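The other protein chains are all here in position, but one chain of the complex has been omitted.
Now for subunit A:
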Amino acid sequence: MAALDIAKLDLDAIAAKERRAQGSSALIWLFAALLAIAWLVPFYYLLVSVFKTNAEYGLGHPLALPQSWQPILENVYEAWTKTRMGEGMFNSALYGIVGAGAAVFIAALAAYGLTRIDFRGKNFWFMLIFSGTIFPLQMYLIPLFIGYNKLGLNNSRLGMILFYTAICIPFPVLVLRNYMAGLPREMDEAARLDGCSEFRIFHSIVLPNCWGPMTALFLIQFTWVWNDLLFSMVLTSREEVRSLMNGLMVLQGSYAAQTPNVVMTATLLASLPTVVLFFLLRRHFMNGMKLQNL
């Protein structure tokens, strides 16, 4: 970089450039805002539809404001009973919380083994676990369906939890392996010399330092399980055990044309938990994004 020669700088030209830049940045802001509005149109449409009666939805413009807020009560009642949403919410929450929670804990154990203990062939064992992410989901479907039928695990909550736990393990292993490798090892060595067991070291020294990334990973995996449709379609058919998204899909399949307002209400209800979670814990979600970038 050449040294700046103040005398040679054309200050007027720089000021003009600044003014132009300011003008263009206002235009850029306007463009971003218009784009954001366009981005939100489907959500606006979703929000107004849940306040409309079936007749109102059919006659008016799809983006028109609702005439009254009251139809939402009827819509929620219809959507809730038709999809058996209470059970769906319970199942999805159960699969998400237990599946993602168990997976992140199991991944932390594996990452501890891979980073804090010296042994040969680390890469092989890591790749063995991580290889669970490289296959398209379609390669699991038929064997799981048939295997679950043989073992009596299909249409069972246990079967769903076991599979969701397994599929949620490999990615956190990658992230936590990188993270734990960066933690200093002096504390473990000292504890080891004092005769601490490895599990004690994991539990009282390493784990407390990993809550940040583990929380973010839990949220990412929970959202994935909550939003998954495919495996619930393949592994469950009974209403008592199917997930919320499965119920939504079935509702849309039967009532999409007849009662769009009810289908839209079910969609909003099914999406609220993860969306609210996102706005409450935005920071953790964004931390999770940083972890994905490793």
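Heads up, the rule we're going with is that a contact is a pair of C-beta atoms (placed from the backbone, for glycine too) under 8 Å apart; a residue touches a chain by one contact, two chains touch by 3 or more; residues count from 1.
Just so we're on the same page, contacts and distances are computed from a predicted model.
The subunit not displayed here is recorded in UniProt as "Sugar ABC transporter permease", chosen from "Sortase (Surface protein transpeptidase)", "Electron transfer flavoprotein subunit beta", "Sugar ABC transporter permease" or "Biopolymer transport protein ExbD". From the set A:Asn154, A:Thr223 or A:Thr236, the residue in touch with the chain omitted from the display is A:Thr223, counting the whole complex.
Note that of A:Ala32, A:Leu73 or A:Leu158, the residue touching the chain absent from this view is A:Ala32. Although one chain is hidden here, its contacts on subunit A can still be listed: residues 1-2, 4, 25, 28-29, 31-32, 35-36, 39-43, 45-46, 49, 61-63, 103, 106-107, 109-110, 112-114, 117-121, 125, 128-129, 131-132, 134-147, 162-163, 165-167, 169-170, 173, 198, 202, 223, 226-230, 233-234, 245, 248-249, 252-253, 256, 260, 263-264, 267, 270-271, 274-275, 277-279, 282, 286, 289-290, 292-293.
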